[in-house]
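For this depiction, one protein chain was excluded, whereas all remaining protein chains were kept in their positions.
When the chains are written out, they are named A, B and C in that same order, and each has its own residue count from 1.
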Amino acid sequence: MSFRVVHYINQFFANIGGEEMAHVAPELREGAVGPGMAFNQQWKGEAEVVKTIVCGDSYFAEHEKEAKEQVLAWVKEAKPDLFIAGPAFNAGRYGYACANVALAVKTELGIPVLTGMYVENPGADLKDKVLMVATANSAAGMRKAAPAMAKLGLKLAKGEPLAASCVDGYMPNGVRVNFFEKERGAKRAVKMLIAKIKDEAFVTEFPMPNFDRVEPGKAIPDMSKAVVALCTSGGIVPKGNPDHIESSSASHYGEYDITGWDALTAEGWQTAHGGYDPVYANADPNRVLPVDVLRQMEKEGKIGKLHNKFYTTVGNGTAVASSKKFAEEYAQKLLKDGVQAVIMTST
Amino acid sequence: MKPGHNYRIVTNNPLVRDILGQWYEIDYSDITYREVLVKVRDLIYAGHTLFTHPLSGSVKPNETPYKSILVSKVPGTYDMDGTELMSNAIIAFDKFKQLERHYADYHLRDFQLIDYSLLCSALDVDAVAGLSKRNPS
Amino acid sequence: MVKEVERVGIPVVHMCTITPISLTVGANRIIPTIAIPYPLGNPTLEPADEYALRYKLVSKAIEAFTIPVEQQTVFDV
Partner (left out) sequence: MKLELGFIEIKDVQFSNECAVKDGILYVNPDQVKEFVYENDDVRQYLKSINFDIAKPGESVRITPVKDVIEPRVKVEGPGGVFPGVISKVDTVGSGRTHVLRGCAVVTAGKIVGFQEGIIDMTGPGADYTPFSKTLNVVMIVEPVEGTKQHDYERAVRFAGLRAATFLGELGRNVTPDEVKTFETYGIKEGLEKLPGLPRVGYLHMLQTQGLLHDTYVYGVDAKKIVATLLNPTETMDGAILSGNCVSACDKNTTYHHLNNPVVAELFEEHGKSINYVCNIITNENVYLADKQRSSDWAAKLAKLLDLDAVIVSEEGFGNPDADLIMNCVKNEKQGIKTVLITDEYAGQDGKSQSLADVSPLATAVVTGGNANMVINLPPMDKVIGTLDYVDIIAGGHAGSLQPDGSIDAELQIITGATNEMGFNRLSAR
């Protein structure tokens, strides 16, 4: 039995045309087209491109939602064992489309996916979420990319575990996998040291995590029209802590409505924080979450509106891994609700 | 032996409580390893200084139930390095798979002993001599 | 948490007692507050004075949104 593969390419690789034809809508073709034939050749019948989806890069960029829905519908119908997109090399919009369409297929349909592109392609931002083969920066790299992608694709279709990124040829995706090097560690260390002394290029085996910083948000010249939301890591919750937000290790976050509250009262609210003396926050929860002041500012027109929901977690530091997840989640909610400014209070 | 005037030992290890409690202020409670980390982190937030590394010992955090950490008795200047160490320790703890393990009493005693001796090394206490002075409580 | 919110494009003002933590977690607009158990208050003050203190701190936060910043900035209160 041969594994079934669906392949996604753009208008250029389908020989429809270059930039002038980038507007073409998704189209489904039988069998392999363009690079898909190179994959078939490598697979020698073990796997085969059964359908090819062609979509213009501009079309995808301008109608991402529709394009994804169409692709998903076709892929679902074809029931493939593997979905491949690209390779996109250094083509930015194509790379973006490959990465995003592959991510959609993976998350929506649970089918293994693979794409390939140049490491600096903007689509490569998703390398931790979609498996990507690093290619050259132009289509001249197809001769090397096709066998690498075909080999890795077959592995995915068979459900075999991945070897380390440098062995299987995919971009490092944050998952550490063991393998045997040719030389022992001490030898590698001495070589690396000599390269470092000579200011020659070397590759560290363990890149330090991204010390990522987020650019400061743009200033809001006129706060009198802005929707302001409150968030806190000070653990302010409704009296009785109905959601059982844990006092010492925040395992979830709270979302609470303050519609109709002109100030937080000791009768209605409290803190769930276990790390500091809760007496003062319990006596007057506005000391942690200044709803009273913001209500007044709302009336005075200093701010446009106080958002009717606030988000609360406990603890500043624990959290890091989990609080990041919580914040990602509620950031989306804030965005959807049209919040323009967030005051975060911490103890 | 380091003088105890500015030390507080946060621990869930009864052996540490019974022996080192004779000379040092002990904050003992019957809580989990992770809860000890969180408790100390919150003390550091509140201004206490961290004196020992929270991940002392090569016994991995998902193996031993015991953890003892030395902090200052009184809060003072905010200890930023300590905060970072505690946060990283909690992250490190969370990455270990929580294993289902069945401990016999002698395992627990050994784990207590190791944790105790790690802390002794920080306090310049002769761990062996200390054992013979165990408070019978 | 500050970072995750700011990343989606919503500016954040972090009101925090321990500003070094705030710097560590990557906040860009930081307002130092009073004390850990009562960041936006002071129980030793009369209620009206305490409210005025809080009003002043929050005003500072609202003002911080209007100021363009290039890097992590701790505002004076």
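In this section, a contact is a pair of C-beta atoms (placed from the backbone, for glycine too) under 8 Å apart; a residue touches a chain by one contact, two chains touch by 3 or more.
Everything numeric in this text was worked out from a predicted model, so none of it was measured.
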| item | value |
| --- | --- |
| Omitted chain - touching chains that are shown | A, B |
| Omitted-chain contact residue, chosen from A:Val119, A:Cys166, A:Ala266 or A:Val279 | A:Cys166 |
| Residue among B:Asn13, B:Thr52 or B:Thr83 that touches the chain left out of view | B:Thr52 |
| Chain not shown, touching residues in chain B | 50-53, 55-61, 63-64, 70, 81-82, 85, 88-89, 91-92, 94-97, 99-104, 106-107, 109-111, 113-114, 117-123, 127-128, 131 |
| Residues of chain A in contact with the chain not shown | 164-167, 172, 174-190, 192-194, 196-197, 202, 204-206, 208-209, 211 |
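In this text, only the chains that are shown with their structure count from here on.
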| item | value |
| --- | --- |
| Centroid-based (C-alpha) most distant chain relative to chain C | B |
| Gap in Å, rounded to a whole number, between the CA centres of chain C and chain A | 29 |
| Averaged-CA centre spacing for the pair chain C and chain B, given as whole angstrom | 34 |
| Contacts with two or more other chains, residues of chain B listed in rising order | 45-46, 83 |
| Shared interface positions of chain C, touching two or more other chains | 18, 21, 36 |
| Residues on chain C engaged by chain B in the complex (per definition of touch) | 18, 20-21, 24, 36 |
| For the chain C and chain A complex, residues of the former touching the latter | 1-18, 21-22, 25-29, 33, 36-41, 43, 50-51, 54-55, 57-59, 61-62, 65-73 |
| Parts of chain A lying in touch with chain C, wherever the complex brings them together | 212-223, 226, 228, 231, 233-234, 276-281, 283-284, 286-290, 292-294, 296-297, 302-303, 313, 316-317, 319, 323-324, 326-328, 330-332, 334-335, 339-347 |
